[in-house]
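Missing here: one protein chain of the complex. Every other protein chain is in place.
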Amino acid sequence: MVFKITDAPIDVGRVIEQVEDRNAGAINTFIGTVREMTKGKRTLYLKYDAYVPMAEKKLAQIGDEIIQKFPDAKVSIVHRIGELAISDVAVVIAVSTPHRGDSFDGCRYAIERIKEIVPIWKKEHWEDGTKWIGDQRETTAYPSGKPRKEDLI
Amino acid sequence: MVFKITDAPIDVGRVIEQVEDRNAGAINTFIGTVREMTKGKRTLYLKYDAYVPMAEKKLAQIGDEIIQKFPDAKVSIVHRIGELAISDVAVVIAVSTPHRGDSFDGCRYAIERIKEIVPIWKKEHWEDGTKWIGDQRETTAYPSGKPRKEDLI
Amino acid sequence: MIRVLLFAELEDAAGARELDLSLEEGTVSDVRAILKEKHPNLNAIDQAMPAVNEEYANGDDKVKAGDTIAFIPPVSGG
Partner (left out) sequence: MIRVLLFAELEDAAGARELDLSLEEGTVSDVRAILKEKHPNLNAIDQAMPAVNEEYANGDDKVKAGDTIAFIPPVSGG
């Protein structure tokens, strides 16, 4: 199991290998890629930045949370930072479990948690400007400057 | 988009490439592998057999069904047949969509439909015998010899 | 002549994956009945879904010479 922030292209096959297990019948993989069009706006490229040591800790914490839910799961998560072009892979999550439903649920949980607690930021570069994108989950983000209690596990 | 039955090892990376798209932000991949232990019984190896031309048609139909639900989706499914050892990859499904939720839902739909309508059979080889496994979904399978109407789309 | 395909435990029970039936015309149910009469150990065919020319079919669907009818036991891919 590997939890890593990298500035190099991600080898999807390697991430999958890291969760292989004789008693896994299912591996679910989520690959987040750079999409060209969002709400009618054309992205030229993206820049990801991270608070690297804390981000790696939080990715590992997400792995632990998944194993609490699904004790036989194996999890690996690699997130890339730096400048990414359209279709480049930003994140790869792999979750193996004995039965298929848990692999889907564990992987889905991981991507939602990444968007809640992992200190990684995306800066969109459009033809007409740039913007740091916050809060993709479109929840109201820390209005008092305090994290919600459940994010502090 | 590729829908194929093969007797060769599946190249996961190739299946993923086949669904890449500039407007995909998400690729969900399901990999079904041969698990060693099931309900306390040790599998030595498996044999998969298929009604190949009909199975490939039904895989393509599942792709069509997903695109009906998620018009921007791209889908590829490759299923291996023949003798498979523990940890070998039996099936790879890749679904790309603009947004992540649809990629998970489309991929999950695909694996459930495979277990309903695609003519592929698995023969378990244990230390103490063999058995054709039917009906993994544990629904009562065609009690009257007739498929359920919703399986006849 | 109608071509019959049997898979998995049905193939094992019949000792053959493919059979030819000398029938000019009939229904899926007719074919099933003939097969059970010829091969008394093919009882599991009652739990199989019929498919005519690679599409799932019902018992009262017609088959004629030249068609392929397959009997599909509960599937277990994935």
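As written, the chains take the letters A, B and C, and residue 1 is the first residue of each chain.
Following the convention adopted for this analysis, contacts are C-beta pairs under 8 Å (C-beta built on N, C-alpha and C of every residue); 3 or more make two chains touch, one makes a residue touch a chain.
Nothing here was measured: the structure is a model prediction, and the numbers come from that model.
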Neighbouring shown chains of the undisplayed chain, as defined at the top: A
Given A:48, A:70 or A:109, the one touching the chain that is not displayed: A:48
Identified contact with the non-displayed chain, of A:66, A:84 or A:120: A:120
Positions on chain A where the hidden chain makes contact: 32, 48-51, 53-55, 57, 79, 90-91, 111, 114-123, 132-136, 141-143, 145-147, 151-152
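Everything that follows uses one rule, which is that only the chains that are shown with their structure count from here on.
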For chain C, residues contacting two or more additional chains: 78
Shared interface positions of chain B, touching two or more other chains: 32, 111
